[in-house]
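Before I ask anything, here is the structure I am working with.
All protein chains but one are shown in place.
And now, subunit A:
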Amino acid sequence: MQETIGDTTYDWTDATSHFADLCRHLPIGEVVRDADFTLFEAMTALELMDPKMDGGMSIKHHFQEQKQGNRILTLKQLIDKQLLKITKFTSSELIYLFDQLLSTFHMWLDGHSLALTLFTCVYLHDVTIIDDSHLRTICFTFIKLVDYIRERILLKAGLFEEEDFSGTLTYNFPFYRDFKEQTCLTDLKKSEDELNKRLRSLKHQTELDQVDINATQQLIYRIRFLRYFFGLTVKFNEANEKTGEQTYLNTEEISKYLKQIDEMLQLIRPSFIIENETTPTDDNSQLNISQTLLTDISRSFDPYYNYRQLPPAFNRFIRQLIFPSFVYKSLVNICQQLRKMLEINDKRTLKQSFEFFLEYSTHEKPSLFIRSLLLLSYLPSVQGCLLSSRKIFGQISFAEQVKCEIRSFIVPPLLTLKSISIDNETLSCSENFFQRACVPFSNLFYSLCNNHARTREKLSNLLEEFSVLQDESEKLDQWLHKYLIQQIVQANLSTANAQTLLLIEKTSYFFQFILNWTLLIMEYYLLMGFDLSLYSKRELYDVYFYFAQIILFTHINVYKTSKNILNTTVPFLVQLNQKQQTNKNQINNQFIQQMNSLIQHNSNDDPLAELTNENNATQKKTKRKNPNVLVATNNEYHEQELLLIHGHFAMSTAMHRCLKALDIERRLKFSSNDSNYFLRDEIRYRHRFLPFANLCAPPYMPHTDFLHIQHLSDNRYTASELYQDAINNFSQAKTYFETYLNRITTSKQYQQQTFNRTFTTGFTSLIDAESYIRIAKTNGIVLKLLLGGHKPDVKIDFDFSLHAHYPTLKL
């Protein structure tokens, strides 16, 4: 029995009866299983002829519908049989093909395989065969676009997971690697010019063909759109044509492209296929194309074209193409997201970048494509460069950035005193620490670009790296204590205030800094559990208790320590620097020498700058105002952070207090001693907080201690005392968040440049704070009712609809 599929002819032998004969001798249930045949093999095995599993069954169905025999016609065969044209396309036909291609491109970006999206267009399998120059150029561009995004963006960023994206396989499709991106852009321009000529001549005809005029005009917009979009894409992670080296994000150029793309998207009317022309529509937003105009290209897309090339997996559903109107709309959205993404370029500190990454991923919910662009904009990928050795914006190494960050966070003398000369041992000891910090910090930003579910997993791994870094920072601090005090004493300062000296001596600068970041990660990790709705109501008590009493409590202390250091030692350090400088330009401290340009660049964030510049009015005027720094004058160090952390602390304290009170009064919808419940509290606790178990700070609180402390705090009180305290805490939380909002919204910057509501400090955005205020208010009222003995028999439920982080109590 012979059968031809594609270009191959098979010679089949029917073995059905032979097989059935042999089977007859087997007893029921007899199976031989090889040790290699694991669950994986079992799950990937297909049952032939089962319509749910066997892809051949759906293809068979397809052929029956197509009445074309059991075969797919190749592009060549279609052309030979004159079933498909390759020349003299009308504008309407080209618009149809363009919109369909764009739709498949959009699906591919959404994560579907190339075989089921773009390459269902038969023309793409041999672009050179197409006579029509417009279609050829369009096809080439789509292929190059996909190739660039795949090679230079998605693979370089390395963020995709199999659940995000299955579009990286190339199935031996032609990608025309010799064909340069620049050629595409030139060809598109040529095509556009030619069509413009056609349009002009159409307009000069005696009998105006309005349909053709419209279509041609629309086609021109589309081609121009494609040219801009392709031009924009190749600007990201661009390699220098001559040297092959990385070039860096050019926000001005990209903004220009985005503006042009937006203009085109305004002008393009998405195509809509109608059955016959006689149905009149008033809807002018879409471009109606009659089915009858497309008969010559009805075979241009075949969803089954690559069907037999797909791997033997179950993911074989043929997806319906999405409507062009939807595609264009979502392109507008992509442009908006890209425009917002460019703001990363203004984020000059790790903290600001961290906040931006959080904010962006929470509020924009970017797709893999956009997330990859964000990572590559922040950490451009030079060929073969490890994540940790990539430079921020291709310019600043993490080691340098971390130094600056520590300097502005807590002004350690090592990074602030200009005059000290650092011996080799101290230098290598400290440099070693900064180098080691590169890995976890770069990983942090990489983790934040993953999809949310993965980010949380990655953060828990990251905490292990940070716990190592904590150890390292402690060692460095110990070494530096002896060394620096010696240096300062040697400098023989009469002004040296003994108390200040003592403070400097006692402070673990580097440890505090690393602890601050560890806490930020822990906080985000716990809150993401809420965002992904992982916590059951039974464990809310544990989570809020740990969040408040361990994490936030420690964090408040870290900020207070840093604030105290800044307030106390900055004047001292500035004085010291000025005194020691006989020659203004002489700097002995190698670290400051290295950092100098960075410090000057970010002078707004530098706590020492404020005071040094006071004598230097001219310099102050020229200082570039950084819009991201809202308030940064003395005394107010970390003010916003403290307000927010205090707010969260009061909020979660209130939560665990009222949970305890409700438990005492048996007003919870679940009971902690349900007979069916198999999970012991201690085991649940241990597993939930496992990622925190290895940190040296804040020290992990074992369950026995947790019970003990709980006993000392919440358990000592009656329900009404607990309600009262929860009410107080909710009202405090409300005040903290309101004060924060006021500070931000009344700040100069806010009024100057209409602030967006997603503005984020730490892990809290303005929108978050607004919701928290409402929740605190509502809960305060509900608790007052409960305290007053309102409806004593009614159970209380929690509603997380206002915000995932804190519930409102429902009577």
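Assume a contact is a pair of C-beta atoms (placed from the backbone, for glycine too) under 8 Å apart; a residue touches a chain by one contact, two chains touch by 3 or more; residues count from 1.
To be clear about the criterion, contacts and distances are computed from a predicted model.
S.K.: For the chain that's not shown, choose its UniProt protein name out of "N-alpha-acetyltransferase 30", "AP-3 complex subunit delta-1", "ribose-phosphate diphosphokinase" or "N-acyl-aromatic-L-amino acid amidohydrolase".
M.R.: "N-alpha-acetyltransferase 30"
S.K.: Among A:39, A:498 or A:712, which one touches the chain that has been omitted from the display?
M.R.: Looking across A:39, A:498 or A:712, the contact with the absent chain belongs to A:39.
S.K.: Identify the residue among A:31, A:498 or A:712 that touches the chain left out of the display.
M.R.: A:31
S.K.: Going by the contact rule already stated, which one of A:52, A:259, A:482 or A:579 would touch the omitted chain in the full complex?
M.R.: Answer from the full complex: A:52 touches the omitted chain.
S.K.: Please output the residues of subunit A touching the missing chain, sorted low to high.
M.R.: On the side of subunit A, residues 28-29, 31, 33, 36-47, 50, 52-53, 111, 161-164, 169, 311, 313-315, 317, 451-454, 456-457, 460-461, 532-536, 539, 674-679, 682-684, 686-688, 690-691, 693 touch the unshown chain.
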